[in-house]
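Remarks on the structure that follows.
Taken from a larger complex, these chains appear in their original positions, while the remainder are omitted.
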């Protein structure tokens, strides 16, 4: 059932593309910078043919997913501690809120200084960006239904068991939302880091093709980024449904 | 922290890590690479394309040895204590081969530079050379630069933005200028702002860290010789040169064919930096005091 | 014989909309090992509150609460509460089977655990729904899952808050008898909150009524009916009828007592 | 025993680690460092802007875009999130397209938005609203899905109008989720606001920041970042207060 293809969603998506094509064909939208989907398709063909696309995609995915995975680990762990240990929360939350409010884009040059033009820079940026949604959602998810906690207490579950069997599963739906948000944020900021920092991956491909006056190829890169977003999100949801069947079913996310 | 501290060396001084963008100004380096000119001079070049060259001064020593830059960046960076220096010239603007453009839209009534007052001007980088030069030009013409509304517009989208009337004029360079002028009947070329500062002016150059330059004078000399030889090659092998240009810029064939190549030079011209410093003070309110001599360490 | 679970001069005060509300005051109760004590009282009298205090879920505002002579500060080992609020007490992401296993899965090897879970689910008649999620079950079924979860742990003390409230008469009767059997076999101590007077008299060794505001124990009544008890024969005994009558009276119940034809 | 204490607004004490860190930087930092100037130099870095009367208008512009963008994102996110959470067909129809839009980098949207709207505050808003909507939309969607069916049946059986169902049941029940979403979205909205300003140099802190960065004025850059951070922190503080107030009223729910 989970494998069912979302035909309706695909149809809406294709419809939007067709509408765009029509607008360009009828010259309602007439810009050299904004090509029609068919021109983007051609660009995509060119990028695939010269082999630039897959390498760039691989690089970006590696950076974004590494940062995201790191943020997932740190975010869930830190979020659990912050959500459960009151003193830690009291004495650090405001600092984290302040750090969180700092605009990460402006730090890309600083990250470049610290880590050079390297994939580490991108991973750091992706990590920093994805950390907050995951952490906040975990903290919020830790507010468990009191009766369930009492059930755990009554059944004499250990502290670890309460965390592992009641609190975390109870927070799973929220954490998955945090992970989904973190994923797209880390992807977007990896791209930003590639556009203004490390010249590699899809982000740089985008800038490069823009500078090379190849809007078809440039928007092909944009398109690939968008589709990557869809696919990654689908994979996360699919994995979550597999790994957390009960949690997903009870929060209405069963396919 | 302290990336302002000692430069990290990769050991071999004859291996040059070079960074530049898709600018035609860097063509000699690419030709020298492609035609074995660097090899001939026992230089081994590792090239990285970086489109946003504004970040490069800070990465010298760490990631790169030599990078493409512009005078305003070099002067600002030096003023802030980043020890950069010019190692070679790159291009020269001369009367019959301009590289800077201010292009107005007839529709918006911008047919000469004085009409810019109160209009919106799309610029490539607000702090870049073109814009500093344009501001100085505006001042020369008695227009208050502050009366011009500035927005940054990416080179590739300048043509559309001007045609759509989102900006009233753009300030641009090659190859974008071609697109802006060609597809828009309303576009008027108002002139090259660089040439309003001097009859002949360098607006692009190659830089390195000062300590690296001091240690590797011989390498720099060879680098410049290689560039000169490459420039010669370009002048005599137009077709091959354009093939190389296409290779590293990825520009479409039409743009490559139409491209007017800039005038190349490896000369380090301290007086040009002086012109730029004056312009920055005059038009940009720059108040720093920069030792220009330190910026031209490689002068012969 | 020392009491398994007891409270002495217990007082509980909880916050209310207009200041603190005194819920319980001066409640003294000692439940002995293997005893079956029922708690009755009008709605809102404090039965749930008392049970929560005995189960170590709510700290007393005054007085002492002990389990086996040690003061309670949290649910003691082997003391399991079955909540009135069954809808919230099951974990929605676990199947019925895994909900029931919750209390034993860390302690027992898989085979024994499965055996216990099956046994408990059979007892409450839900073995065929073991793989279902609790939110797909009816109210009475959820209530029974919670009971199975408690039984699977083989508790020493079972604190049950209206455990059969959402069950039909037949299912209820069957569970009553199962509970008696369990107690007989294992010597479990049971404190049982109910609104059903017949049920209380039928099951209990002793029966207490909470009343007043703040509430304390108004009536404490031994039920010396012989065991084993039987749904028909016990309920036909004159002493059963007599006891039932006394409880109705204590509850101030002049109208609702079933007719004694 | 019951110990689940209620969370108040973020206590200011929590700033302690950050203050310690900045203090350490101040003590060990080199005031002449071109990249990492210590905090004491930041104020001096801002002085030219203050003297030139540029700082306050820039803050105003950025705050306007940020707050307006966040407000629009909140409304759009809450409404679409609730719809998508309530209806599976709508969810399935929209989610791929939304997922697509969500992954697009703001910087590549700017030229397109500018073509349509010009270099205006509206253009900034469009680019800011798109990514900022997401956290609110997603949390709201999940919250809507996990609402107890009985809670949703209650207003129906009482014959409440659609409007009253929305205002009296859905809005209060989903408010905590919306606020959580806003807390996640706020820094995103601020980042994108600054990014658009850096890229286009349309008035605001980002325009000043971009110029400072291009001129290697690191002390000023850190000063401006601090201001932006304070802006984000203030908004976050307000939202956290609201969250506390709401959760105090809703203590009965999870």
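Per-chain numbering from 1; labels A, B, C and D assigned in written order.
Basically, a residue touches a chain if its C-beta (ideal position, glycine included) is under 8 Å from a C-beta of that chain, and two chains touch if they have at least 3 such contacts.
Please read all numbers here as calculations on a predicted model, not as lab measurements.
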- How many times does each labelled chain turn up in the complete complex? A x1, B x1, C x2, D x1
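Everything below uses one rule, namely that only the chains that are shown with their structure count from here on.
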- Task: Give the label of the chain whose average Cα location is farthest from that of chain C.
- Result: B
- Task: Find the two chains joined by the most C-beta pairs in contact, please.
- Result: A-D
- Query: Between chain A and chain C, what's the gap in Å when you average each chain's C-alpha atoms?
  - Reply: 49
- Message: With centres defined as the mean C-alpha position, give me the chain A-chain D separation in Å.
- Response: 17
- Do you know which chain A residues sit against two or more other chains? 31, 33-34, 109, 113, 145, 150, 195, 218, 250
- Query: Using the touch rule from the top of the page, what residues of chain B touch 2 or more other chains?
  - Reply: 1, 3, 58, 154, 156-157, 160, 164
- Note: in the complex, chain D contacts chain B through residues 29-30, 32-36, 111, 114-115, 118-119, 199-202, 207, 210-211, 213-218
- Item | Residue ranges of chain D touching chain A (in the complex, touch as defined) | 2, 4-5, 7, 10-18, 35, 85, 89, 92-97, 99-108, 111-112, 115, 131, 134-135, 138-139, 142, 145-146, 180, 183-184, 186-188, 190-191, 194-195, 198, 209, 213, 221, 224-225, 228-233, 235-237, 240, 254
- List of chain A residues in touch with chain C within their complex: 145, 147-148, 150-158, 161, 165-166, 169-170, 172, 244, 246-247, 249-250
